[in-house]
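Here's a slice of the assembly, chains where they normally sit.
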Amino acid sequence: EDLKLTIGYQTVVEPSKVPQADGLYEKALGATIDWRKFDSGADVVAAIASGAIDIGYVGSSPLAAAASRELPIETIFVVGLIGESEALVARNGSGIIKIADLAGKKVAVPFVSTTHYSLLAALKHEGVDPKTVEILNLRPPEIAAAWERGDIDAAYVWDPALGQIRTSGEIIVDSAKVAEWGAPTFDAWIVRTDFAEQNPATVTGFVKVTGDAYADFLKVPDAWSTSSEQAAKIAKLTGAKVEDVPLLLKGYVFPSLADQASDKFLGGATVQAVTATSEFLKEQGKIDAVLPDYGKYVSAKYVSEAAASN
Amino acid sequence: MPTLSLNQVTIRYDGEPRPTIGSTSLTIDTGDFVVLTGRSGCGKTSLLNVAAGFITPSSGTAGIDGRSITTPGADRAVVFQNDALFPWLSARDNVSFALRMRGMPKAERNRRADELLERVRLPKAGGKAVWELSGGMRQRVGLARALAADPDFLLMDEPLGALDALTRERMQTLLLDIWAGANVGVLMVTHGIEEALLLGTRGAVMAPDPGRIVRVIETGFGRRYVAGEPVRSIKADKDFIAGRAELADAIFDGEPA
Amino acid sequence: MSALFRPMARPDLERLAPFDTELSDHDRPDALSVPWSRPAPEPTRSKRWSARWISVATIIVVLAAWALTAALGIVSPVFLPSPAAVAARFVSVTTEGFVDSTLLEHLGVSLARVFAALIASLIVGVPVGIAIGMSTVGRGIFDPLLEFLRPIPPLAYMPLIIIWFGIGEPSKVLVIAIAMLAPIALSAAAGVKGVNRERINAARSLGATRRQVLAHVVLPSALPSILTGLRIALGAGWTTLVAAELIAATQGLGFMIQSAAQFLVTDVVIMGIFVIAGVAFVLEFAIRRIEAVLVPWAGRD
């Protein structure tokens, strides 16, 4: 039979763009895949909630928000801890050199996203009341446009918008630093529970192709150089500059397929991370309630199976 | 020879404290031409609507030869002040409407419609759209449409009220011609005193509060026209002039005219 | 039974006024002049009431069905929160707020935007409309511009506004004001064009200068039409508000709804929709009151 699959992806620079560009998923899953591009995790979650997509790419913050609303989703693959690939940039001449300077300034983030989370966490760490900052809800492409026009003083965002605004601004803090301050963020692939129950093999297959791409990258990261065909494929799908790709790939800490199943990730720590994220969002008044247990929103089953089939 | 009769009809509209029409009787035979006049609002239309079956009297009866009138019917065709033609139909299709409702085949009803259009002196207007016709032409199409139903009674509510003076005078004689040629009883409402006098075999005057017929005048000027006497000579007749004064008196009832 | 087929009572509008008395109880305006230009029969009170009761019943049924579906738990509250949850949200957002502002603050900001836009478009639109209505030159100049502007969806020109004027408050007001401009100017033009020529002639033959004709006849004549335009414009502005608040807002009803949707707080989304519908209703009602007070003759002419 002919399986149809809809996957929502984001323009984040990470290794799975290569099999996506090569059509490896279609081949491995024996399915027709409709790839939908989204600008931020909030839109992915809405699409998943309505059943419009089956598998989606989201950051930890939208993931926590969705789980806290008890959406029937499962985390099937942790893309990686976000490091330098997401950063708060202040426009040259805005007078912002440290986080405390943000008070009274216009700072743009995509709402609900990991950078929204990181910004709030950074403000909290520096003791700045978020209400004193004008936090604007803009999607990454809109951030780039608003920046170009000089409408915003700072933005916390990822590539390709990050690459564009960085040319006329200074990085104030990045997510690696915020993670050190106790508010790590990560990206992950999630799946609709009912889809996973009906098509477990497809999900495992998806995880396996993804994991292979990561393994391929982790084997010799330097092989994915500026002139590599991998970099070219990633650049084409994400809109990032090809010469930035190798550096951007270093902006994440990618776990291997084997690590995924361990208690460092889906086997344990991810549940705690989602819980911690939810607690912070609750504290910030962004969500209403924290669930007693986020266990059922994280599943190591598929990574284990994928790893076993190797 | 059917007879339409209203017996002690009263009408009281929803929410009105007093009856609009209080116990009124009227009988129309085939061949009669009854003209109903009276001041605005005295209930002429209401009474005609009972005869047409558009409204049901609050008490009293309306009937034809003993059969009670409960709904409108093609035996009592109505001609309205503003023609009430169907603008989405051609003049011919307007005329043949009643026949179409009865399921008459198209060719036959068209033939019949054209005959009737000829009778109202519009032999070439069949294919015209309603809005291509002048006021007088429209009113004649409305008349032909009513005649097409081959009614026993023709009920007309100020059928000439919207016409200009000249057209109106011409329509009056046409009405007389049609009436003379058809075997119908006519009930016509008008505001025009001369018109009432000229056309009717009987003139009934209504007064308001409650609406009722206060005076019935036997008139014969229409018959004189049908018999061949010119309108101008009729109108110059001293009986006609006296009749006008009498009718006006009855309508305005002592108030200075 | 269908309403069309029943004979209907109609208001007693056409008694003849005795000549030498003043207005009596029976004396109703105007209708006696042209007996056939009667007002259409109106539904009787009882009929109006029965429709109203059916409406009330309908609303109750809809609410009950909604409450039941939500209570049965067939769908998660993310999809369909219960009426009670929405009502609770109304209270909590009113008292505690959502996305850093209370409901009243969101509402206030939104209303301020719409009214600022309304004033701007009145200041520009009414003179433009009068120019169109009164002079060939005015019509030649402004008509094509307005006709071009009229059908463009606000969301289509919004990117341009953002590029030109940024993402601040002026852009939001401008987007709304542009949406309001065409209805206001075109209604003013229609009002001026529709001025009864006989009234103008009357004023002139009573010695009014042209300027006096403009002030004492043209403007008052156009007022009902201008107010109608204002009503249409407020509707259009209220519709455009949510679009305008897509532009980097930090407060406002549209912003509240959009943020709530992104955080999957569906009860706030639904609550916001009710508030928006309610405010639209109140605005419409208020303008109708204003019309009744300001131009009591409208529609009786």
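First chain written, first letter: the chains are A, B and C, and each begins at residue 1.
Going forward, a residue touches a chain if its C-beta (ideal position, glycine included) is under 8 Å from a C-beta of that chain, and two chains touch if they have at least 3 such contacts.
Note that the coordinates shown come from a computational prediction; the quantities given were computed from them, not determined experimentally.
J.: Just one copy per chain kind is placed; express the composition of the whole complex as a label formula, please.
T.: Taking the whole complex into account, we get A x1, B x2, C x2.
Convention: only the chains that are shown with their structure count from here on.
J.: Chain pair with the most contact pairs?
T.: Contact tally peaks for the chain pair A-C.
J.: Would you kindly say which chain has the C-alpha centre located farthest from the C-alpha centre of chain B?
T.: A
J.: Can you name the chain whose C-alpha mean lies closest to the mean of all the C-alpha atoms?
T.: C
J.: Measuring from the mean C-alpha position of chain A to the mean C-alpha position of chain B, what distance in angstrom results?
T.: 84
J.: Using mean CA coordinates as chain centres, what's the gap between chain A and chain C in Å?
T.: Using C-alpha averages as centres, the distance is 44 Å.
J.: Would you kindly tell me how far, in whole Å, the mean C-alpha position of chain C lies from that of chain B?
T.: 46
J.: Mind pulling the residue numbers of chain C that touch at least two other chains?
T.: Expected reply: no residues.
J.: Report the residues of chain C in contact with chain A in the complex, numbered from low to high.
T.: Its residues touching chain A are 76, 78-79, 100, 162-163, 166-168, 248-250, 255, 258-259, 261-265.
J.: Please output the residues of chain A touching chain C within their complex, sorted ascending.
T.: 42-43, 45-46, 49, 65-66, 69-72, 108, 111-112, 130-131, 134-138, 142, 145-146, 149-152, 285-288
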